[in-house]
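Note that one protein chain of the assembly has been removed; the remaining protein chains are unaltered in position.
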Amino acid sequence: MTKTTPQKRYGMVIDIDRCDGCGACMVACSLENNVSVVPPEAGIHRGLTWIRVYSVTNEKEYPHSDTAYLPVSCQHCGNETPCVGVCPQSAVDVDPKNGIVSQIPERCMGCRYCMVACPYHARYFNWWDPVWPEGTEHLLNPGVTPRMRGVVEKCNFCHGRHHAAQERAASEGRSEIEPNEYQTACAEACPNGAITFGDLADKDSEVAKLAAGPESFQLLKTLGTGPKVYYLTQRGWVRDMAAKTPLPLDGQPDD
Amino acid sequence: MGFSVKRRDFLGLVGGGAVGAALSPAPWKGLDDIAIWTQNWSWKPRLPRGPVEVAFTHCGLCHAGCGLKVRSVGGSPVGVHGVPGHPLSAGFVCALGLAGRYLSYHPSRIVEPTIVGADGQRRGIPFKAAVRQLGDWLDDTRSGGGHGSVAILDNRPGRMRSLAYRKWLGALDGAHIKGLREDTPINRLRAMLDGPAPELGLDIARARTVLSFGAPVLEGLGSGEAGSQLRGRSDSDKPYIVQIETRPSRTARGADLWLRIAPGTETVLALGLANVLVSEGLYDKEIIAQQALDLDGPGGYRELVARFSPKKVSRITGIDAATIKKVARRFASGPAVVIPGVDPGGGPLSAEAQTAAFSLSLLNGDVGRPGGVVARRASGTTQLPREGRLADTVELADVPDGSIRLLIADGVAGGFAIPTSLLERKLNPSEGRVVSLAPFERSALHGADLVIPSTTPFESIDEAGVPIDAPVDSMGLTVPSMRAPDYSVDSLRVLSMVAKSSVVPTITELLRGRSDRIHAGERGSVFDPSKGESVPLTEFKTNGDLWRALTSGGLWTDASATFSCPPFRLMGANAAIRDRLHRALEQPSTADGWAHEITLMPFGWRDASGDGPLPPVMAKLFRETRLRLDSRFATICPKTAGDLGFVEGDKASIKTSLGSITVEVVLDPAVVDGVVHVAVGPSTEAFGDASRGKGDQPLDLPSCENDACWRVIPAKMLEVVS
Amino acid sequence: MIEPLTNRAPTRVFLTWIGFWIALFAIGGYFGMLCLSQGLHHTNMNNRFGFGIWIFLDLTVIALGAGAFFSAFLLYILKKQALKDVIGSAVVLGFICYSGAVVVLAIDVGQPLRAWFTFWHPNAHSMLAEVTFCLTLYLLVLAIEYVPLILKNPSLSKNVSLLIFEGQLHKVVVVFAGVGAVLSFFHQGSLGGLYGVMNGRPFAFREHFFIWPSTFFLFILSAIAAGPSFLILINKLASKITKKQLVRKEAYDFLGRISGWLLLAYVGLKSADTIVWINHTAPASGYSVSEFFKEASFGTWILFAEIVLFGLLPALVLINSRLRKRPSLMIVAPMLVCIGIAINRYVMTLQSQSLPTLPFEEFVLYTPSLVEIGVFGGMISYGVIVFSLSYRYLPLYPGLRQKAKT
Amino acid sequence: MILTRRRTTILFFIIGLVVAMLAGWIAVPAALYESIEQPLGFSHVVHSSDDVGMECDDCHHLTSEGGFAGIPQIAVCVDCHEEAIGTSKDELKLVEEYIKPGREIPWLVYARQPDNAFFPHVRHTKLAKIPCKQCHGDHGQTKTLRPLKRNRFTGYSRDIWGHDFSGITTSPPWSMKMSDCVDCHRKRGVRDSCLACHK
Partner (left out) sequence: MLPGMYEFHFELGHLIFLGGFMTIGAVIGATLLIALFRSTRIVTVPGGAKESTEGVLHHVGHTLLRPLAGGTLKISLDDLGTRLLGRPDRMRLPGIGQRITEGADAVKLWRKQAAATIVAPVSGTVVETGGHDDKWYLRVLPDATPVEGENLMGATKVRSWLTSEIDKLQAVLSSEDLGLAMADGGEPLPDLPSAVPDADWQKIYSEMF
């Protein structure tokens, strides 16, 4: 396992209190990455949604009823990445330079072992042949290749945009890109500015500050996979729900 | 002994061949090529190749008029993004806008003019024959019909195109019917003002309190700037949002205070709030005394309101008296905005509810004050270059029943869903005919006799809308980023080919005319999307410069204007409405006719407006996840489910006198007991699976006798064992 | 033409018997082609259930097929002559299990044409890569061990050079037995390691010794425990169908004893591992074990059934020589052993995917679709066909001497 | 002795070996690649000669966004070829069939990478200063355009696999399959992950 600490650690901070479940991020992500639409009989467990908004209620009657929306995408785990260790033909790889967990559909054999291994269920399998409506072939985003049947696909932090930013920087003679030049489609599309994307390793970046803030929490932190997506909330029940997995060994709630 | 020469040597030959093949690259390259073949199956789409051009335009899919940055390759758009710093949308584009380009290839796209023959079968006819048919129908309608026998249903009445429609209708003594939209209720407030009033807008961004009667404030109401950005703001002077709604909508769940009223009791609550304002004198007495014409005297506003004590109101609406008092005091504490909402699927509030709501605004003196209701000076949209009578614009509800003999529906996207029964009632029962000039088949007009394909907003130049919450008027253009297919034709061209008498100008002439008039006005500023900042209009020397700026995605915004509120009637001018206001109390929240098992409340998703087609990618929200429940699901609260004997996931049928739909039950503790919420769409057909057929249409159920309001429908809910 | 060995069923009886299985195999084949040509949406697997009944079938069948390498190891290396009777059927059984599992895997995988990527771009840390390597190699070894059996068919043995080659092969079979044992040790273990390695799945994750999780060793132990029992079952079944005493009593007794003691060891280690898992491993990843068994379909009864009912009980029966004498017990006990192993594979495959990991997800159940059951049946029928043909045309059982025609 | 006739078997073995090698090295490549003529003849020499005086980056230039404009659009040709200047039949064909109807010329790209490969020309030419000849060979000095050799099975151009069917190229222009790119990166100490070059 290449444990070299990457120069950059791209990550996201999602403010749950700002997210109102509009789903613009899901649509923007699917458009940016040429994610196809599955037939109607697919049901909710065979879709292709690289970022998936779960709605969670506090199960209370009016007037105390409250709802939180949790967009969950690949967390680009940095420590013992579950899916990298299991892929039999190295179709999954953590980029040492920026910590992005990649998934190469051309190398993927479709054994789906990584899907079983991922605790965040952030990996989606093409159960059907991806089909595009008649004539829309030339509307696809040229920066991302469409996948084929029988392979797994996942969020790669809009790497097509990372390429475009690299090209733009290179045309100005720079080989590294500036933080504001590269942003994911979901962060750009979110109407309420709930999603912030950036380099967690760069201490004075917006993402790093928010992630280090008191309100931040992570999903399944006790599993120790080192997710790089942080969530913010000031609502106690949301934090308790996220930490619903029983108390870790030392018995204190994980605050 | 030994073997025939043939077999042993044959084995030798094969062995040699195998070794030879292994030593040549052919089999290994073959293996590699097979793997590459699995990547390039013939049915896998090829990516567009070529340099990427960036252009700016506006989105025409609804009246919010968000700014768009469009990346295209080889003339077709491959990426749509928001324009940061845009005066109206501030970088926001809703899901529908992002994926709008896919609508041009939607299976329900009308690709040839079709007509319903005598046998009721729809078949295609050439464009010339369609226009001739329309001309014939027009002739025999004008010969026989009285006023309003020809009508145009216009989903966005404030545009230059609407002016051309009204001029064309003027010559035919027709009616220009306003389609259902977010800002339809604003005209109710203008009707309450005494004397001519300018266009009105709601200044939500600077309001201290927002009192929303079911309006989707946090779901992208209006444009991104004021609407859904509210939730994003954390500064202290963020407007305090009070959502008065029965349904646990996204706005209700996200609002600062959610008043969950019993179904159909908005009027009672509004008057209850008014009662607190009047009884505690929380209003500017001198001004109101001068301006309010129907404040005192018998049957006056003060007397009406006195009967709505908080205790009585709380019994009817289910909101406790203390909360009513608290909301009223907060409302009176500063500039506030009242929005009687129009639900994309549930339709408008009743007329008396809108009047009661706006009376609060008038009482609070918010009309004409920043942070309340502001005036938007019309800019170059009031008069046409040449002379001619303009037909007046009427509400769908105010159109007398059975009066329309030829209805022409302008099918541009963005209008909200209308129940089929409501339209049919307005048509003349015997010779009523509907002609739809639309790019898509729309379920409300799926019965149209003649359909002529028109362009989608991404393919034709037109005016971008002005959002409900824009403090000033503005003009932006939807510059086409895709080539319009040759079978689609502009609605104005159809009318000009049909109209024998008056000349109908083309859309470009109209827009250029307005642009020139704005340039002559030398007011406001122009936003340049590529640079991201605004430049005063005076810097544009000729009107050609302005036109070039607009056609490259720029946006002209007017300067703000002050407007003092004229005298007004708190109970509106219409006697019928005043009468219904007085009888609001006697009408118990559930009228005797409603002693039905359950109250059906249809609703619609703001950016998936009920019946129109949707880009297939929106299925991610409705089908591939349970984030939004579409027309297959009904939400009820666990208590009601228990009474009716339902469990989560059961199949149930909801019946009214007009029909029934089958739904799957979803439990939600936040729903009012005895109420079931069903989304009016999108059906699977909306995502392009035409083979699946329309599916159940919740909007076929309401009969809406009284003034076209179908938000609350008495119904029965039965178990369907499937 | 190859005609059957003497004293075999008349052709007509044999054809009806094999006809039925060929029909079943054809159905399985059709469904397999359906999945390969149109895609895997015909199955009921989904994004929460990457592994379905096919992976469970593969795991169970390979575990039961461990009888081949284990009896070869015992016979040729530890010189336990009692196994001489069953070695023929063991090799055939092993070949069937492994080749059947590989074919089902080819259908289960989304892009079978890229299967060779695992060899060309291997990920050395992946348990599945290790399984692929050792499984394919061991399949080769099984094929090599199967060839002498084929060469012993009378019509084939007219060809002297083949006979000589068969003679030589027989002389080097010891090497293959050893290599087979090493390969099987690794891939049986890695099949277990598949689950123990997943640090994202607290239900499946186990403590590690160096780079191998405890399930690595548990799967090996359970495989070599179940292999002999499965062998007993199949041979008893075969002798019941052919109404001939194919294998001597000592062979059954020996197999039973071995299976019993190994199973006892397995049950001991498995319980120890479960205790460590309950008290240390699962809580460390933040999950209390009570949460794992909260749902009725995967309650604690399944843990009890796997370890005690189908583990300890048959083990105690099999290690007791007196009980091993009773023929009825010698069928029931091995059957319990095989079912116990199947439950273990079922739980590790399906329960670990049913359990939600994210706090806002729900427990999801999975039922196989007709297509999946069709292919499952197809693989079983493939096994029966190959075994029947081998029994009919190849001298599987040396004891059953072909009468010299004097 | 069992194998009495060893000699003939060995003979057959050798025959098999030779036939297979011939097929593998010569027949299969010939059959696998179809050669397709370019829609138009084009002489780089004439265009870059002194009297015409065009530079390479007049047609093949980097865009402001850093993307590579690749083969020019028809608009570039229209600047000079509004009317036929010379007498060559290709130019006539250019004017008649493409310039007048305003249709893009469907050039066949020799070095077309598949959809999933991301090759940033700007980083290689501007930052790494690698000459175009390194991968494309001396295309600038050609008088006519060689036919495109395309793999019937995968649709890739032969320039990707390399003209030596073994796939091993010893001198520029290097072939452009993944292993070649990797060798070049490795020689320069560039250590990348998959997504650096995959889209």
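By written order: A, B, C and D. Residues from 1 in each chain.
Keep this in mind: contacts are C-beta pairs under 8 Å (C-beta built on N, C-alpha and C of every residue); 3 or more make two chains touch, one makes a residue touch a chain.
As the structure is a computational prediction, the values presented were derived from the model and not from experiment.
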Sort through C:11, C:38, C:168 or C:300 and give me the one touching the missing partner chain. C:168
Kindly state which of the options C:78, C:124 or C:296 is in contact with the chain not pictured. C:124
Residue-wise, where is subunit C in contact with the chain that is not depicted? 81, 119-122, 124-125, 129-130, 133-134, 137, 140-141, 144, 151-154, 157-158, 160-161, 163-169, 171-172, 175-176, 179, 182-183, 186, 395, 398, 401-406
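Keep in mind that, in the parts below, only the chains that are shown with their structure count from here on.
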Most centrally placed chain, judged by C-alpha centres: A
Subunit A to subunit C, mean C-alpha position gap in Å, rounds to 39
Just how far, in Å, is the C-alpha centre of subunit D from the one of subunit A? 38
Name the residues of subunit A that each touch 2 or more other chains. 39, 42, 46-47, 54, 105-107, 129, 145-146, 148-149
Residue ranges of subunit B touching at least 2 other chains are 34, 37-39, 46-47, 49, 52
Where on subunit D does subunit A make contact in their complex? 62-67, 114-116, 118, 120, 122-123, 126-127, 191-196, 198-199
So in the complex, the part of subunit B that touches subunit D is made up of which residues? 2, 5, 8-21, 23-27, 29, 33-34, 36-37, 39-40, 46-47, 49-52
Residues of subunit D that touch subunit B when the two form their complex: 2-5, 8-21, 23-25, 28-29, 32, 63, 65, 67, 69-70, 73, 114-116, 151, 153-156, 161, 165-167
